[in-house]
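The complex appears here minus one protein chain, its other protein chains still in place.
As written, the chain order gives the labels A and B, with residue 1 at the start of each chain.
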Amino acid sequence: MFVYNAWYMAAWADEVKPKGLLGRVLLNLPVVFYRTENGMALALEDRCCHRALPLSHGCVVGDQLQCGYHGLVYDRNGLCVKVPGQERIPVQARVRSYPVVEQDQMLWIWMGEPALANPALIVRHPWHDDPAWVWIKDRYSIKANYQLVTDNLMDLTHVGYVHQRTIGGTPQAHSDADTQTTRSETGVKVTRWMMNSVPPPSYLAAHKFNTPTVDRWMEIDFFAPVVVRIHTGATDAGTGAREGHREGGLAFMGLNLQTPETEKTTHYFWSGAHNYEEGQSDMRAKLLTSLPITFAEDKVVVEAQQESIDRLEGAPLVMIASDAGLVHARRLVAGMMESEMKVREAAANP
Amino acid sequence: MFVYNAWYMAAWADEVKPKGLLGRVLLNLPVVFYRTENGMALALEDRCCHRALPLSHGCVVGDQLQCGYHGLVYDRNGLCVKVPGQERIPVQARVRSYPVVEQDQMLWIWMGEPALANPALIVRHPWHDDPAWVWIKDRYSIKANYQLVTDNLMDLTHVGYVHQRTIGGTPQAHSDADTQTTRSETGVKVTRWMMNSVPPPSYLAAHKFNTPTVDRWMEIDFFAPVVVRIHTGATDAGTGAREGHREGGLAFMGLNLQTPETEKTTHYFWSGAHNYEEGQSDMRAKLLTSLPITFAEDKVVVEAQQESIDRLEGAPLVMIASDAGLVHARRLVAGMMESEMKVREAAANP
Partner (left out) sequence: MFVYNAWYMAAWADEVKPKGLLGRVLLNLPVVFYRTENGMALALEDRCCHRALPLSHGCVVGDQLQCGYHGLVYDRNGLCVKVPGQERIPVQARVRSYPVVEQDQMLWIWMGEPALANPALIVRHPWHDDPAWVWIKDRYSIKANYQLVTDNLMDLTHVGYVHQRTIGGTPQAHSDADTQTTRSETGVKVTRWMMNSVPPPSYLAAHKFNTPTVDRWMEIDFFAPVVVRIHTGATDAGTGAREGHREGGLAFMGLNLQTPETEKTTHYFWSGAHNYEEGQSDMRAKLLTSLPITFAEDKVVVEAQQESIDRLEGAPLVMIASDAGLVHARRLVAGMMESEMKVREAAANP
């Protein structure tokens, strides 16, 4: 079950090239992406209405899509505008089209009720276009439900265990951090502060601090149903980071978007960015090169979790204090699904 | 669901070697093929009645089959004639045997009621044994229902799209062809004529025509439930090809036999032959070398179709004019299945 009335990241913008076709399954539905001649990204149902061949096997003709089986042509709205060999076009000959927005180097899609697709609701991530930030990105295919990926991100105490060979550091420090979880109508925010703490080796390598200890933060922002932005960093201790004075410090901005492919597979899009200062980029670049390995460690964990959960379906789990973030996130998503279902039921039984 | 009372191609004759065993699943049933000492091809159930090991794991002993597990021996009728270590042979100790006919370089099997197995019903293909024709053949394992392969062949407007990099040519020419679809009790025939048309480059390379335009034909013969023979070719324009005068032209004879392995996998046997004339074989040979690639293109399409259909099971499809051939073919097969089911039901409730 998925939330449909929401914007999901569908692809990195550069995955859809001029004249190119990208077929991708999202929320169990096949979608094909392409660009018009002036570069606008579009999304249609990836299934010809004639014999079901995915349209991503076809080709782009001007601003339209031609099926690769018998040549039916669809316009940008999914309407069939040509059937080779006949004049009349059957009225049912059409495929679904989906609202698409290209923003911050990402393609976003709305899989639900088109009338509700308000682009202003899309999570912004200006760091992707800010020359003061350096970043890398990727998409991982995860064999697990998307919420297991969200869970992972909402409880960063896992860092000391899962990532002990990469970004880990001291588990105790993470557990002892001053943590606050707050919930809004559309999201959850977990804030953790490690004031006046010894910086981890990776921080020391990436930044020249003026004090032996630092004020270090982790801000995890969950935007329902699937976006998690993680802002971490540190400044010299006692210089007012907690009150908002973070200039001259080290800052890292992670973006995670776990778009469901099916109930048990996920397109895990992620990017990592750090702020840039003259003369420091080489050291900081190391922070980024560790990211693919770090996220691969998460992939191993959530896939093992999914397998374990499937083996003993319905077996109970025990909650602990650090689950607060993920519990709130799951409740939000469950609430959205329930609301949508009520609307669908009401529509079905007027 | 399958038609059982029909001849299916089971193997190319040369796939069953002297002393050799060929295990193959046909219509969801395991079958083993072997030859008697004088070369006659036989087919038995590929499952020992004792512990279910496929007999294709055993060996041929004279005209009999010996199981490779505990040495039970079966005669050509599937009757167990030896159980090592005991005198008495249990009366139920037998496996099914199936009527087999070797003809035109092919092995044909009858999986239904043996009493109805009339060899005269088998589609003939004398071109396989005619020295005036040169041919190649293969078997492709297709991950799709056999009827999707038939569909593909019954609507050749796909040639311009699926095979545009191989045998394609101009899609419009195919769509504009003068097409007639006729149905008989056991088959469907689609005839297409492109009179006085410019020959495609491959035709020009393979044959020396005396006129700048040609009269070109495609005759698609469907023999229910799974055989499709396609006869294509061209002669000099205006020399009476449509009335039957095709001497001196270029002729190509394709044979397609999509035998079901399971509901969702198919043994796709195909052969392609062209007529031979002194001094032209080199150029014509090129026509044949493109065939494996061409059929591999079809394989990609029907497998993508099957996956797409499975993803949205039951979602509607839209019919167009060029579906006439496949619609008739599917109706014929559906009728045959229905008849068989009625007979089975009547037998079950006398």
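As a working rule, contacts are C-beta pairs under 8 Å (C-beta built on N, C-alpha and C of every residue); 3 or more make two chains touch, one makes a residue touch a chain.
Computed from a predicted model, the values in this text were never measured in an experiment.
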Touching the hidden chain, out of B:Pro90, B:Pro212, B:Gly240 or B:Gly335, is B:Pro90
Touching residue (missing chain; options A:Val91, A:Val318 or A:Ala347)
A:Val318
Using the touch definition from the top, which of B:Lys19, B:His70 or B:His245 touches the missing chain?
B:His70
Positions on subunit A where the hidden chain makes contact
151, 155, 157-158, 160-162, 171-172, 175-176, 300-301, 304-305, 308-309, 311-312, 315-322
Where subunit B meets the left-out chain, the residues are 25, 28-30, 46-47, 49-54, 57-58, 66-72, 80, 83-86, 90, 92-93
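As a convention for this text, only the chains that are shown with their structure count from here on.
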Please work out the Cα centroid separation of subunit A and subunit B, and write it as a whole number of Å.
48
